[in-house]
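What you see is the complex with one protein chain gone and the rest in place.
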Amino acid sequence: MSMLFAHNKKLAELERRLNTKEENSLGEDVKKHDVDFVEIVIFTTICCPPMTHHLSRSAITRVQASILIVVVVCGIALAGYAYSSFSVPPKTRLVVSTTTSLYETGVLDYLKTNFEAKYPGMNVSFISQGTGLAIQTAMRGDADMILVHAPTSEYQFLNGSYGVNRKILAYNFFIIVGPSADPAGIAGKSPADALKRIRSAGLNGTAVWVSRGDNSGTYSKEVSLWKSIGLTVTQLRSEKWYLEAGSGMTATLLLANQKLGYTLSDMGTYLQNFNNHNIDLVKLVGASKSMLNVYSAISDNPNNANMTKTNYAGAMQFIRYLVSDEGQQLFANYGVSQYGQALFQPYVPLAMSQSNQTLLGWIHDYAFFQGSECPAQFRYNADDLYTAQASALTWLTSYVLHPSSWATERKMAYWTQSQRA
Amino acid sequence: MGNGEEDGVLDPITEGLIRAIQLILSGDPEVYRITALSVFVSISGTLLSCVWSVPISAVLALRNFPGKRTIKGLFNALIGIPTVALGLYLYLLLSRSGPFGYFQLLYTPYAIIIGQCVLVTPIIVSFTTSALESVDPDLRTLARTLGASSRQTDAVILMEARWGVILAVIAAFNRAFAELGVAMMLGGNIRDFTRVLTTAIALQTAMGEIAFSIALSIILLGIVISLSIIVNLARR
Partner (left out) sequence: MNVMISHLEAHNLTKMYDGSLALEQVNVRALARQVTSIVGVNGAGKTTFLRILAGLDTPSEGKILIDAMEFRPEELRTHCTMVFQKSVMLGGTVYDNVAYGLRVNRTSKQDIPSKVKFALSIVNLNGFEKRKARKLSSGEQQRVAIARALALERDVILIDEPTANLDPANATIIEQSIKESAQSRVVLLSTHNLPQARRLSHRTVHLHRGRVVEEGDTASFFANPRDKRTKLFINGELQF
């Protein structure tokens, strides 16, 4: 009996030697450093359930049932999402990087709907971020074009060879809003005057100013306004009446509302919040040269190394649409039904008709580079957007519209201007 | 003053509650799309993470190797990573001018899935490892003395800890579902494409649409709470 046992044992030993892997476990003394990762992966993901010898059938099926439910729910969600989103044929995608204040007025979605109705093969996506980040996104090639309102940054974008073919689309004005009681007495004053009054009231403890405090276009405008009356932000920060919100326009307005303070705002966000009864602040200082806000579009430069994959054709198509009669009309319409006034003024008809020289002058001073909305070296295959043809039309249109005010010197002025544009 | 202030605080919330019910019952397609996308993205991210998180946990709990404690500590620490920071790092990786730009994943739902998958990995690993380690060690000895190989004993431990693992996955899903930073940075909150509940709430709040924001947040919380209830029921 013993011999047979010994023989069997030797066989077992031999068999064991053929399966070379040694036992590897957290055994009380048996500590090895062999990790066996691949085996564990295969094991836990595939083999584990079949190896549960000790669990009764009902326990396993309950676990399986739960997993099944989760998978089914996920499948339904996926199906629902897929149906609603992908049931349309695939389109060309255009990614537009823009600023939050512009996006949140809702005008861009409005433009998108109309643009896609006209060009069904296009799918426009807006990435809305702070101005600084929006421009950076485009610099990385993650967006195909930018739609912003910060001329200095726009110039850097063009000058750094990131962008080409800038077109000014529309304009409006920033406003200074504040409590209806108006403790600083700024209603109707010029922006510079208003800010001086706010400061002195603030130093007296009767007024408060809330600043965006981020790097947005609105904040840049505010900083330049303070600068125009000789004050820097560093100085202002140390004064108690000057608060920095460090957040978006709505949050800043809500804070100003709470504190019964003054702040600089764009028209769109102000009207939205006012209409929603989120704030009681009133508009105190309105349109003037220093409060001008100009919106432009710039396409990515297809010759830039980071931007070889961008949808340049789509970007140009969208820009052309935005400056077309149809697009400009959309800008003019937007907001009228909701707020009783337009949120944006289209630029192109203004430039074509040359009807308001003062305003055009302001825009030229504020948002033109080297005398043009887009200097020649930053144009690319798009001379038709800037040619004298447009200006000839301007010439003709204004002749038709204003024959009585026609004068030779004006004729000369228009002509030379069109040569420069 | 008193009444006015009370109305000012309560109104948006009650208005939001009513609006939420209206939105759900009326079948507003945009809200349904946003919700479906949120669910899809978060479940996908969580399940994808499980593929490597559970095996990693098994290795951490059931094996010995040098540096094990450091790695466990690292995963524990990463549970609390700020979503915006993670979103930023991944954004730089997925950007067209970044190392993975070739795939052009940025601003698509797949980028959000990837981001949330990374986000929840430390949660799943940490909780699952903990669940596995808290299984009675005598169970392991018992299995071994009954003849189980080391892998069979691992199976015993894994099955013993199965509810711990499930709870870890649920916790991970909740984190993914309710986070903002990753979805915003990697998805871009594009309407009808990468807009999820959290980014929609952020946008509506920024636009001053407080009631709509609250409605969406009620939907979000409703889903999280329902899931919790379902899991509790299944446990019994």
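For clarity, chains are labelled A and B in written order, and residue numbers in each chain start from 1.
By our rule, a residue touches a chain if its C-beta (ideal position, glycine included) is under 8 Å from a C-beta of that chain, and two chains touch if they have at least 3 such contacts.
Computed from a predicted structure; not experimentally measured.
Touch with the chain omitted from the figure is made, among B:A36, B:I79, B:M159 or B:V182, by B:M159. Remark: the omitted chain is touched by one listed residue; of B:V51, B:A85 or B:L146 this is B:L146. Contact between chain B and the absent chain runs through residues 136, 138-139, 141-149, 152, 156, 159-160.
Quick note on the criterion: only the chains that are shown with their structure count from here on.
Chain centres here are Cα averages; for chain A and chain B they lie 26 Å apart.
Within the complex formed with chain A, the chain B residues making contact are 29, 32-33, 36-37, 39-40, 43-44, 47, 51-52, 54-55, 58-59, 62-66, 95-98, 101, 104, 106-107, 140-141, 144, 149-156, 158-159, 162, 166, 188-193, 203, 205-210, 230, 234. Listed in rising order, the residues of chain A touching chain B in the complex are 23-28, 31-33, 35-37, 39-41, 43-45, 47-48, 51-55, 62-63, 66, 69-70, 73-74, 77-78, 80-81, 84-85, 95, 100, 104, 109, 125-128, 140-142, 248-251, 253-254, 269, 272-273, 276, 278, 306-307, 309-310.
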